[in-house]
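Taking it in order: structure first as structure tokens, then the write-up.
Complex shown without one protein chain; remaining protein chains in place.
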Amino acid sequence: MLTKTRGVKELLEEVIDAGLCAVCGACVGDCPYLVFYKGKIRMLDFCTRSEGHCYEYCPRTFTDMGMLSNKIYGVPYTGSEIGTVKDIFMARAKDARVRSKAQYGGSVSALLSLALDEGIISKAILAKTTRDKLPAGYVATSPKEVLECAGSNYMAYPALEALNRIPRESKDKLGIVLTPCQSLSLAKMRSLPPTQRVNMANIQVVVGLFCTWALAYDSFYEFLKDNLDLPRVKKFDIPPPPANRFDVFIGKEKKSYSLDEVRQYRMPTCAYCLDMTAEFSDISVGSVEGVEGWNTVIVRTQRGADIIDAAKKKGRLEVDALPAQNLTHLKEASMLKKTRALKEIIKRTGDKNNLLYLGMAQDVRDKLLA
Amino acid sequence: MATIDIDAPGTSQLFIGNEAIARGALEAGVGFASAYPGTPSSEIIGSLAEIAKQKNIYVEWSVNEKVALEAATAASYAGIRALAAMKMNGLNVASDFLATVILSGIGKKGLVLMVGDDPAAHSSSNEEDSRAIAKWFDIPLLEPGDFQEAKDMMKWLYDLSEEIGSICILRSVTRVAHARGNVKLGEIPKVDHKARFENILDPKNTLPTSIMTIPSSLRHAFQHMKLDKAREKFESSSFNKYVGPERPDLLIVTCGSGWLYSQDAVNALKIENGVGILKLGTLWPLPEKLVKSCLSRTDKVLFIEETDPFLEGAIMEYSASMSPESRRNIYYGKHTRHLNAFGELTPDAVIKAITTILNIKYETREADYAKKLEAVPQGYTMERMLTFCAGCPHRASYWAIKNALRMDGRDGFVTGDIGCYSMALGPAGFFQNRTHQCMGAGTGLANGFGQLWRFGFDQPVIAVAGDSTFYHSIVPALINGVHNKANFVLVIFDNSATAMTGFQPHPGTELTAMGEPAAPISMENICKAIGARVEVCDPFDLKKTTDTLLDLLEQKSGTRVAIMRRPCELVRGKKEKHPYKMKILQDKCLGEDCGCNRLCTRIFRCPALVWDPGIGKTRIDEVICNECGVCADICPEEAIIKEAVLV
Partner (left out) sequence: MKQLSKDPINLIVSGVGGQGNVMVSLVVGNALVSEGYFITVGETYGASQRGGSVMSHVKISARKQYSPLIPEGQADIILGMEPVETLRMLKQFGNSRVITIVNPRPIHAIDITGGGGGYPDMEQLLSWIKDLSAKTYVVAATEEAQNMGNPILANMILIGALVQSALLPIEESSIEKVIKQMFPKDVVVNTKALKKGMELAGHQAG
């Protein structure tokens, strides 16, 4: 069975009240009973259905990784460090203006702008932050709007809510940028497509973002609000180890906080996440350790490869080979996340055979624990 | 309402009890009448207000019952016959003044207080038998047994009130005050009302000059003397009568609604020859001689009255003082559980009591018909829960309140109050009201909750109140909140009417009881002057109202006010045409599927939205729909369409 189907009662018990919610947004936007407000999923009324999309698509309800991998990629789930890889390299936006607004290399902005210009997609769903730096799903229809969404702010937010709000009849071709947990949920959605929600066939490209953990929308926001004049903040950054810093760029100044202090605002659910490189996507994008201003790009599907080619041809993206040690470090870091998370899960359940929301073959599990 | 000033003395009209009382007031030459709306008493001032101008009398909807009684008393002091009317809860509100006016006395002209009780609480929050106050405060009290008496007692009461110099009470219940029956009309006298406050006290009161309650014990003793005078008159009053055989097997002692029920029961059982009925109209003080002589007719006595064993207790108390030879009766009634001391009196209850005592067999219907009834499944007559009318702004207000509290996520709740919005105790208002007592109680409770933060309390509290309720009793509680820094949000539902009781005006509306223009007294100005933060919203703008509430809840401390302003649908509908044309796109309606699960009929529950299980879709009942358009805003699929109608 690909996913288990239950209803909101079980969703509350198993995920939301159990502290596992990743606020990915899969359960909001389409349902009138669940809303995202001030960092949490809230229930307005009780839906009496015993089965629903909310439970079905949640990335923290039972997920059979093997069947999911098969459905999306046609390959079994092996627990490999960085998932399915067609190609992996370094890249950055050719346009310096794009790079100046970006977190690292601006590849995501460049790819989506290209996709819009070429008509591959007509709408892109990304995260846009408010004046107070709170992120929300945003539907961009032009490269200008895409660029306004550039930059990471490290907070978990319900990206899929924006996708769910798109009506069934819409003929728009969609591109979407998601974190690993959000993309896991989308993978569940695409493998068991809903008939009354946005048409999954409209999704042309999924861009995944590398992620070690995300910060809690409500408590982290309180911390920021107490310490900073938020509208003046230009950018957040977590430089690679051994820096152990969380940097905030205000105007021309930079303020640094100890990463240990900021870590306390992590979402509890991130401790149980095995995916660092957004394994369920067409293209995954992250930083390059030690190389400022560039992205690590993993291409996983033909669709992803086609868009990369188009971007290169149209002079939007420049690429280079990823240094071998970067690849090694990436694989190590990614595997470390898997192992740690699996151990945390088993510690929580107290039973090696109960992997909380994960369904995987025993040998895969054992390999990851070794 | 019938116009009660019909100039047709000697003819019979169909009046409700309250109209009969109002007519009685006119025939008694009353010049001043005041009240606060309350079921079952509202029609008295309501019908007097309609003819006040042409009859040259003054009629007022007062802001609350205490002021109503005080205002009427002033008229009595100035030489004008006056009437104050209220439901039993209003009596509670006015009781402090009542307790003192008993001692301070009235003026040269009579003062009557009408109290309407609501047994079974058809339209009330509690069940209360007001007659106890007659005994408690030493006030003469009459209760009409039918519609004719309701009228005729009024003139008699004014004469009594003036003769003994005391306020008198006319008490009635729903089944007399709100029932309709034949009333033969009398003449309405032409009274040239001249008001003047005599600065020397009425000589009958015989004590020093000011109208006051002291020395209290002495004045208390005087009130007892007045009661003795009243008792003498009661002994020969035509409102007390005995019907039946000289020596019945059973004596029924009854009053008020019990009078007609007892007669009906005796007729139905065909035992007129064996049962006698003593019907009392003058209940307090007890006409002891008359009672004693009736009690001697037989041994078995059954008391029929509602709701408390008032007469029952008084007569049993009195009989304890009778000589042993006279004391030979067996009393049946509420204390013997032949009748309930709670709930409404019915002819069936009386029949049951009589058949039990006299061991008579009685079948309500033929046995084979009863069998047929048993075969009808329970589900065919489903319960109809009360709900807000289609188009009611309260439904929209409570939708916003429910959503705001759930989004806020701190387990907040609503303390309820009195009005149509009281129905938010149930599905109509999504079960939001968590407490319910009397007028003003919601804000009073919120004041208490608002101080408990020092004991770890962190739940947001929303007190609700209607517009009429606001002027009646919320203002002092709001002042208390601001002065003592209580943390709560007060939501005022401003629907421009005292809707529950029949759309009477109040200080926030533009008219008085008599139809004179009034400058509406701004509730937001009052709240601001008190020092609360005030926001005004239109409940039909769900998004803005929800956001405003969220903002107020976020503030967490201080006394905050949100006024939800939109006229009652029944008021609006009389003046304007419907604003929208509504329809449901069947192909967009998800019905029970994921993404909806019948939000509109299962949760929102407007009575105009009907779930059709046959087709699995919702449709609109165009007879009930008032086309307010709110449902179009809550449908998650935008399947409900509102098209603006061009005027």
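A and B label the chains in the order they appear, each numbered from 1.
The working rule: a residue touches a chain if its C-beta (ideal position, glycine included) is under 8 Å from a C-beta of that chain, and two chains touch if they have at least 3 such contacts.
Since this is a predicted model, take the numbers as computed values, not measurements.
Engineer: Could you run through the displayed chains and say which ones the absent chain touches?
Structural biologist: Contacts of the omitted chain with visible chains: B.
Engineer: In the full complex, which of B:336, B:387 or B:512 touches the chain missing from this view?
Structural biologist: Among B:336, B:387 or B:512, only B:387 touches the chain that is not shown.
Engineer: So one chain is hidden, and I want to know which residue out of B:186, B:427 or B:567 touches that hidden chain in the complete assembly.
Structural biologist: Result: among the candidates, B:427 touches the missing chain.
Engineer: Pick from B:53, B:122 or B:196: which residue touches the chain that isn't shown?
Structural biologist: For the chain that is not drawn, the touching residue is B:122.
Engineer: What chain B residues would touch the chain not displayed?
Structural biologist: Those residues of chain B that touch the unshown chain are 12-14, 39-40, 122-123, 146-148, 175-176, 178-182, 257, 260-261, 263-265, 268, 346-348, 351, 363-366, 368-369, 372-373, 376, 379-389, 420, 423, 426-428, 500-501, 592, 598, 601-603, 605, 607, 610-613, 621, 623-624.
Basically, only the chains that are shown with their structure count from here on.
Engineer: Quick check: in the complex, which residue numbers of chain A touch chain B?
Structural biologist: Within the complex, chain A contacts chain B at residues 30-33, 35, 37-38, 40, 42-45, 47-49, 51-54, 194, 196-197.
Engineer: Residue numbers of chain B touching chain A in their complex, please.
Structural biologist: For this pair, the touching residues of chain B are 402-403, 406-407, 409, 430, 590, 592-597, 599, 602-603, 634, 636.
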